[in-house]
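The complex appears here minus one protein chain, its other protein chains still in place.
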């Protein structure tokens, strides 16, 4: 799972707590979870490319890159792995430039606005996408 | 409360099946669920206004009205009930005029792209939004 | 004739109070007043069409339909009755999509921003429009 | 056949006359014709959905909803019945907002600008679309 | 009658077949028909100007020039002959730049989307436009 | 009261008549009225700034400056006096560049389309805005 | 009447020289010429209004106000005097914001790009506009 | 001199009259004048290219091609001959798409709105451009 | 097949020199080359249509028509021959209106910015497109 | 030279205090400072023109005219004096129409967002611009 | 202090010289200065996040990322440290896409156009922002 948190808003502790919560939840659901965080667009692209060998679903919070990164979009489309776009906040209630997502048209679906719960719902959706 | 399905795509049986699945799921979660379906923008507005007396959360699939109805937006904002916007398909992978939602900026969050599963995820999100 | 109030903002009592105030004011001015309220664009269109037989002036608060309804615009233009567009709030101090009115170009005039007083001013304007 | 006339422009008598002319013309061509008129977007959507069981072609004059209704568009696309969009006037010679049609991209074809004759031409086109 | 076919799509034989069908149909309706085809915008303009002496109606398929030619528009407006714009395909179901027509605002009406049948319907409309 | 008339349309006599009518009406309502007219944007700005010491309400017809003057907007916002924007004609029925008002978003309300009566209605609205 | 020169480009002497040339030319043509120059939009508006009593034609170089002044446009339209818009330079060969003129749509005609000669041509055009 | 008249508006006689008037005027001014008229963009381009050997100034009324022809623009810019753009009518008082000229940015100047007199003024301007 | 050169920039000799260079180069590569040059959009369309019988690849420099001609685009798409768009200069380093090409979306590829060498590269690319 | 303050925000005393602070600071830096304040666009233009004789640098806070005045821009460009644009607030954190400055492209530089300190920084920058 | 120079324009020596000048200036002012330079958007984001523990003010020259990086904007907004945006050149005198800054709306202020002096002025502004 790839993602990028806004540490200025939520702090490092919370990122670890979310990771822990997701790890537990994934284990309960019988899914293997790998997490990755980076401020670098290129590193995120590379992580998506490397996920091609083993991942059945990608859950990505592209943060600010949602609105500016054609590279992330092409990486997701190129990887061919069903991808779930997640946002902690409801981006449509924020500035107009956040209403456009380069990622959304190549994603399987979107979940946003439920804080850390958005990630847990994405895990459940991932389970469904992968199938039994 | 469900919004407006596209019967030409999914048929009446499926609507009933979704309703049944959601009723069972809601019961399992200890939530009371009422569903409403209408082709009429005005009837949807009225249904939202009438939900003010009893509903803790609204789950709405505004269908085509997502992109054209300021009336639904104002009804949701006026009702003051946390609202979850749901779409069966990923509207961002469709025509450009479907990328804009009048509902999103006044919604709590959005879930789209997972078919009928989108509704079940919305029920889970609703549980979280209401709190224990 | 009144258009469509936002009950989430003002409550049902207020609508009745405004109606009562307007009825009294109209009576004082020697005018006959009929009021109509609906959430349905189609019902508003029908009401305008039915007003063709007897009304000398229309006072309409098109609410959210101000910004989206060509049908209301065509009904007003087709009815040929001088129409006064009223808004409780100053729509130009709100979101950008509320700055455009499909109704305004076919209306006689506009009064907005004075709350319920907007309706009373519209009655006075209606008196002037009809003439002695 | 669905449609919505502008009574402020043509009067009720004319609507009935058009209906009578079309009924006669359809009978002459060996076609069964049902007509429907409503000011309500939702009622028009419902009528299109109900036409799925029996109609081979839809002839629709979406009036003002041409320019604002994604719901009508989705109903037509969902019904999967070849649809002919008709307008009494040439909408391209009117205001700029009437130049865009949500219906046109999902219609089989368009006929406009010939008054009531537009409907008769649409009947002839319908005959051709259905085939022998 | 002026027009411009897309030979790459339909071949020369078909153009002749359409011409023959239209000639026969025109004769049956007691109308005199002249046809003209050219790849040159200027030649089409000249043909319209020369039609001023004898034609009662123009039927034009402006092809690609629909979207780029102010010269054709001015020629039609200047000729003062009622003009029917015809397209074989439904241009609104194609690329966005084909949705705008310089010709439509100065035409009497539009017929599109019915293939060669579009021309026959235009002949019938022409009959109606000219009157008895 | 600030304002700018279009003398080419209404003549000087009319301006005086409106002033006289307003003066009489204001006296009847127990309000003190000062009027000011200028062709100069800067003089209007200065007049608004000088009104800060004594005026409870501003009634302004910004004329052509409605559509071009950020300076007037900032003067009104800076003065902090409730302001009523008045237009003799319905600007929304005129050229597109007149549909945007820099003044409206910082005004209390708008009244337009009733000719000189627009000013009298603004006086009544001013009375209501000031309160008893 | 001349509008507003750009002294930073041409210097005061040149303005006087142009005035002298125009005065001589006007005398030769039997026309009475009054010139006016101001940096103030309001003063230009006032000058146009005052020209209503005596001028048969206005020749105006609106300088920078060409692109921003609705007030000048309204003054010209309101004065009802045929007006010739003049520019020393070819504004269409400069920045994009100079390509739009608020004055042009209400002017009789435009002459630009010939330096001081533009004014002399405008005098000749004025002679023609006034007639013998 | 290149140009393209709108025969639907002015008739053939007038074109000849303008030509005659210009020929006489040119002779009086000691200038040699060649005129050219065509409905074809390509022919106009060729005429401009052929003028490179002998013409000191081009006077062009690009008619409808003003708004659509990059080819004319490139021909003028490529020819390197000072060019005066002429219009019989004031294009800025017509439809919005006529307000943009591809020719203007590469022209020496523009004269429009004075009917046939526009051409005579252009001849005078041409005299000035060429110099003594 | 070559499109349309800008003679004002490169002169006639150069066109012949380019033709000669290309002829020699084509011969060396064992390709048969026919060249065509015209200022007329219609003639270029006709040339493309006539190439359908014998050409395996089209190399076109659409010059100014790149930015305005839907007719050329439709001719290329209709001909179904792989087409290489060539420009002598880098159009993206010029005016904004030159950044859009109607031809590019229906071309196989684009080569621009290398002067006459652009044509030679296009010949090499053509060789590759045709295959051995 | 200072431009135009917003007295509704900062009061007259503050303007004097800023003037005093700047006078002292200029004196300390060995610079001669003249200040000018006006609500009139025309007066500001005149002041800039009059500064041509003596000023080495202009410091201007164009206030609301920043966003609407081509006249100020032309005056600055015409004067040929290096100009520093100053704003008390950060205009980019305010309404969208304040993000565009007609002045910025012809200014030497911009300093904004530091309140009265913005002026002092501009004086320091002016010192640097003039050189030793 | 974060920043990104354009080495192709100014060379490495100059970057060091600016650093040295700023270090000396900061020392003179009693401020502690850390500088950081990177071509990587992600590295700049990380540097801003790491500045949260110790910096009172950020001075950032976002270079090309000014116009494309929502990530830098979110990092600055998230860090909550007053930030001064600096540019060596006046970006408003360059290409249109450089006129928009994602950084400006979340910055305290902007200083641009004074070359290396822009940094020194920013240091002075930083001193003022921090306060005594």
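By letter and in written order, the chains are A, B, C, D, E, F, G, H, I, J and K; residue numbering begins at 1 in each of them.
Definition applied: a residue touches a chain if its C-beta (ideal position, glycine included) is under 8 Å from a C-beta of that chain, and two chains touch if they have at least 3 such contacts.
Predicted, not measured: the structure shown is a model, and the values here were computed from it.
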Displayed chains that the missing one touches are A, I, K
Hidden partner chain, touching residue among A:23, A:77 or A:130
A:77
Option touching the unshown chain, where K:67, K:99 or K:127 are the choices:
K:67
Could you list which residues of subunit I touch the chain missing from the display?
90, 92-93, 99-101, 104-114, 117-118, 121, 124-125, 128-129
Which subunit A residues would touch the chain omitted from the figure, given the whole complex?
40-43, 45-46, 49, 52, 68-71, 73-75, 77-80, 102
Contact footprint on subunit K, counting only the chain that is left out:
6-9, 38-43, 63-65, 67-68, 97-98
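Simple rule for what comes next: only the chains that are shown with their structure count from here on.
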Joint neighbours (subunit A and subunit E) are none
State the smallest step count from subunit J to subunit K, taking one step as a move to a touching chain.
1
Interface copy of J-K among F-G, C-D or D-E, judged by whether over half of the contact pairs recur
D-E
Tell me the rotation angle, 0 to 180 degrees, that brings the C-alpha atoms of subunit D onto subunit E, to the nearest 5.
180
Centre-of-Cα separation between subunit K and subunit D, whole angstrom
62
Two or more other chains touching the same residue: where does that happen in subunit G?
40-43, 68
